[in-house]
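A protein chain is absent from this complex, but the other protein chains hold their places.
Each chain gets a letter, A, B and C, in the order it is written, and its residues are counted from 1.
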Amino acid sequence: MHNKITNWTASDDAMVENAIRRGATRRELLSMMLAGGVAMSAGGMILGRASDAIAATPKSGGNLKAAGWSSSTADTLDPAKASLSTDYVRCCALYNRLTFLDQAGIAQMELAEKIESADAKTWTVKLRSGVTFHDGKSLTSTDVVFSLKRHLDPAVGSKVNAIAKQITDVKAVDPTTVEIVLANPNADLPTILSQHHFMIVQDGTTDFSKGIGTGAFKLETFEPGVKSIFAKNPNYFKSGGAHVDSFEFFAISDDNARVNALLSGDIHLAASIKPRSMRLVESQPGFVLSKTTSGNYTDLNIRLDMTPGDKADFITGMKYITNREQIQKSVLRGLAEVANDQPISPASVYHNAELKPKAFDPEKAKFHFEKAGVLGQKIPIITSDAATSAVEMATIVQQSAAEIGMNLDVQRVPNDGYWSNYWLKAPIHFGNINPRPTPDILFSLLYASNAPWNESQYKSEKFDSMLVEARGLLDEAKRKEIYGQMQVMVAEEAGTIIPVYISNVDAITEKLKGLEANPLGGMMGYAFAEYVWIDA
Amino acid sequence: MRTFVLNLIAHRLLIAGLTLLIVSFAVFFATAMLPGDTATILLGQAATPEAVAGLRAAMHLDEPAVFRFFRWLAGLAQGDLGTSYVNNVAVADLIGGRFVNTMRLAGITTLIAVPVALTLGITAAMFRGSLYDRIVTILTIGVISVPEFMIATSAVLVFSVYLKWLPALSFANEVTSFWQVLKVYAMPVITLAFVVSAQMIRMTRAAVIDTINTPYVEAALLKGASRPRAVLYHALPNAVGPIANAIALSLSYLVGGVIIVETIFNYPGVAKLMVDGVSTRDLPLIQSCAIIFCIGYLALITLADIVAILANPRLR
Amino acid sequence: MTLSTPFSSKVSYSFSWVGMVGLAIIVFWAVIALAAPHIIPYPIGEIVDEDYFGPMSSKLLLGSDYLGRDMLSRLMMGARYTVGISLAAVCIACFTGTALGMAAAVIGGWFDTILSRFLDALNSIPSKLSGLVVAAAIGSSINVLIVMLAVIYTPGAYRFARALAVNVNTMDYITVARTRGESILYIIFSEILPNIIGPLLADFGIRFVFITLLLSGLSFLGLGVQPPYADWGALVHENISGLPFGAPAVIVPSLAIASLTISVNLLIDNLPKKIRDRSA
Partner (left out) sequence: MENLVEIRGLKVEATTDSGRRLDIIKGVDLDIAPGEIVALIGESGSGKTTIALTLMGYTRTGCRISGGSIHVAGKDMVTLSERQRAMIRGREISYVPQSAAAAFNPTKRIIDQVVEVTHIHKLLPPAEARQKAISLFKALSLPNPEQIGDRYPHQVSGGQLQRLAAAMALISDPKLVIFDEPTTALDVTTQIEVLRAFKSVMKKSGIAGVYVSHDLAVVAQIADRILVLRNGEVQEVGSTETILNNAKHPYTRELLSAFEPKPRGDNLGAVSQAQPLLEIDALTAGYGPIQEDGLPLVRAVQEASITVQKGRNLGIIGESGCGKSTLARSIAGILPASSGKLTLDGQQLAPSARQRSHEQLRELQIVFQHADTSLNPAKSIEDILGRPLTFYHGMKGSQRSARIDQLLDMVQLPKALRSRTPAELSGGQKQRVNFARALAAEPKIILCDEITSALDTVVAAAVIDLLKELQRELALSYIFISHDLSVVEAICDEIVVMYRGQKVEQITPAISKIPQHPYSQLLFSSVPKLDPNWLDSLERDPELVKAYGQA
């Protein structure tokens, strides 16, 4: 069960979204922003057919059908509230952002023509002209102001309220120009604006069930928890628009059922399948796997402010007893890269390759457990299928620990309510973090002393000041060095064990063309509908 | 005599009403006990204490549970199922279409499963002790001992993935013709029919055997009636009561127990809706779904009682 | 048709071979369940196979599961949970339901009405969904599972026992006991119970099957036994991806469930009969 119900982690999937597009303009300003992006991933590729896809000519027509893995009555078309992968897919079909991230992780212009700032504090956004909403109304600066200001209103309940707070003022200068003022300089603003939540909606919208946006598809049917049907938007501002005539999207929460639906030809794409289903897909002619290596990871969090996490030796012991190779090989069937307990994956240019993963060493682990005086005690670990592969990881750690006489009591709790009731709260629990476009966002969200999701309650003044320092730095090498040091600090000091970076695997029919690697998320960063075509 | 029967039926309805009241009470307080504060969950990371307090007041969460219960009950009585906490849509709208789906699936399954189960149960009773009877008995136990997700998954693999005869999903394909209805509903219906038939077969067989051993069936045989006639014409009408009860109990499963089938075939029914409700702590939705299941159950049971009353001339 | 012929004093038992086969299978699983921790070839959490859904081999007699763990070990340990939880739950459900059902039949009146309404109400909530709500409310441990399953199946046992007891309650020997001045408890346990124990056992069997199945259904919904342990239903579910390959990991636990439930019912349908050898 891969139901990510009320999964706040997933709610930030949007932040890492990028898109691949023909003919996008590049601005000098953006080259400066490269620092905030993520490098082209070596892992991201479409198995066996990447070159074909690039070479092929898109075909028009057909009805695209795809299935995600989670959906509920909480499904929404309000980008500010989007929290599930299915929400992002729908929003990507209906709306556009000011910027988007390309496959190299570089922010590109979408609804904005250019975004400029002299001091990285006051920003001027020049909007593309001739963009119309589905209802015929033209896009103006008031729409942008409305869309951005919504995130600051607590009544809206925006998922990115914490990030949006740095925006102190948004105003329309003229119908195509918007001015954004930040509390402090932040060179990453264009990257931040590429997150799904910052999609542009029409001024004054309160009822989002109509899904009026500027996107490549118009909404036809939207049944929360059931399905959505979209029709190609003939007036899309990008030349050509979508290739398919219509797009139907829904969720099949059962992994097997999702794979079977694909194999039986009912759908073109089954998102995020479990490693154990790969063999079936591979054995069937006409189907392929699309693998995306990104910064997604499931981590074991040991709170430093609670027993037994308050004993540093316990944490060290846990790090040694975690058999990362076995998790990578058996749990994830190779669809993962061994990690070194810090959140910046090799897909990022800021990844510190010097920092080696701790080798599996039961003897050292035993030594540290003994030193912490916990050997033989019954230590509860909360896990749930809500976090990808967390249950399997827990059993592997449990088994290794059992062999040195360490009694880890794995308690699986239901998916439902996991994120609100256990995550961040239990002394030892699992989390699942989706990729973020910049180390700044990752560290701010997860490791700064005041981070909202400080999973292990890691607090370090030195770390906090380094974070602020790096954020303002324009010297790329210096910035990389600081981020490198911060990675070491997290790996050594924080209570989060990140055993592997997990690849996302989408299974698709060979008829579906144009789906390309995206280093930051499956389904082309959830925006695939606009780019793929069906080769009948 | 007529008024007597009407009184009996009125009594049954009264009992059903009373049960429903108890159920609504139980449902309300059971769901109210779910951990996790609704307001906090709804507000998510924007959950400042003031916002939480405000939302709680707006949703009447700050009132004692008893008040909320009566407020809810009064709403129910007026047909107002409340508003979903999660997306501010009237619960009735959320349930509406799903309810039709659930009823359609249940209805089609009933049309298939009941005649098959009755035929098997009655014939097994008719030829009690024969090889046929033994096979039916063993098969029914065999079938109910296979988890339904196993039946469903195997069916999908065979008929959708390998043979490609039937779609793997039940709603993904637009249904326009009768033929398509057959194709789309075939697998969920067969899976469910497997699950609900076994008990019906067992109970029908037992009920008919009970009446076969009566003097009036013997008398019919001694009139020269064939065995099928003795069973169908004489034994069966007297077994209507217990059979109706068994059918009602089995069919009640089709209203709320089909969550696994709904999940595997991605069929948008009420059971899945309720699971959604549990995940999102959408209390009005959970409560309404639970009440719908209870009404379904009580309606079936009461209907079975009434059928039993009407089938018995001594009460008529 | 009774014939009064001279009584033979010898008492014998007849036990059909079908019942014996059922008993043998149950005993087999019970022994496995008891001995499992001592006889499993590998720790059940240990990954022993680089591959997954491995076939049967001399090293792994029943192949490996989706993580490459030994299926034989997992199946043996699973017996503990399937047999143990189901049995405990069915015992509690049948005992409570039967006791209440008999009491309702004997006491009658308001006690009967209120209890019947209450349990009917309980019965009207679909079992898997109430399981989900309970698990969401108080989490799922083995004890919670047992109590939950028991509560879900008590109303059915109650209904059944009550219907039987109501019939027996009209018998003259109950009236005799009442006019003798016997207590309710005596009437319930000494006069009624022995006369309905047969059908109750048959009900017990079918309820056992339902509980086993509900347990597997709950594992589908993510509730159930804590890892690395798993009941058979959970084993089927976690390995169901192996179904297309006919992996033993999914076939074997399915067969195990079927063998247990079928044999319980075979045994109960063919319990040893005490035979006093008399005519007709």
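As a working rule, contacts are C-beta pairs under 8 Å (C-beta built on N, C-alpha and C of every residue); 3 or more make two chains touch, one makes a residue touch a chain.
Predicted model, so just to flag it, every value in this text is computed and none were measured.
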item	value
Contacts of the hidden chain among displayed chains	B, C
Residues of subunit B (touch criterion as defined above) contacting the omitted chain	213-216, 218-226, 229, 234, 237-238, 240, 311-314
In subunit C, positions touching the absent partner	1-5, 7, 9, 12, 14, 171-173, 175-176, 178-182, 191, 194-195, 197, 273, 275-280
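What we mean here is this: only the chains that are shown with their structure count from here on.
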item	value
For subunit A paired with subunit C, centre-to-centre distance based on mean C-alpha positions, whole Å	46
Distance between chain centroids, defined by C-alpha means - subunit A, subunit B (Å)	40
Set of subunit A residues in contact with two or more other chains	3, 256, 415-417
Contacts with 2+ other chains: residues of subunit C	132, 136, 221, 240, 243-244
Residue ranges of subunit A touching subunit B (in the complex, touch as defined)	3, 5-6, 8, 11, 65, 67, 72-76, 83, 154-159, 161-162, 223-227, 248, 250, 252-254, 256-257, 260-261, 263-267, 284, 415-417, 420-421, 452
Contact set on subunit B toward subunit C in their complex	15, 18-20, 22-23, 26-27, 30-31, 33-35, 137-138, 141-142, 144-150, 153-154, 157, 161, 199, 202, 252-253, 255-257, 259-260, 263, 271, 274-275, 278, 286, 289-290, 293-294, 297-298, 301
Interfacial residue positions of subunit B with respect to subunit A in the complex	35-36, 40-46, 48, 51, 84, 86-87, 89, 94, 97-98, 153, 156-157, 160-161, 164, 166-169, 171-173, 263-266, 268, 272-273, 276-282, 285
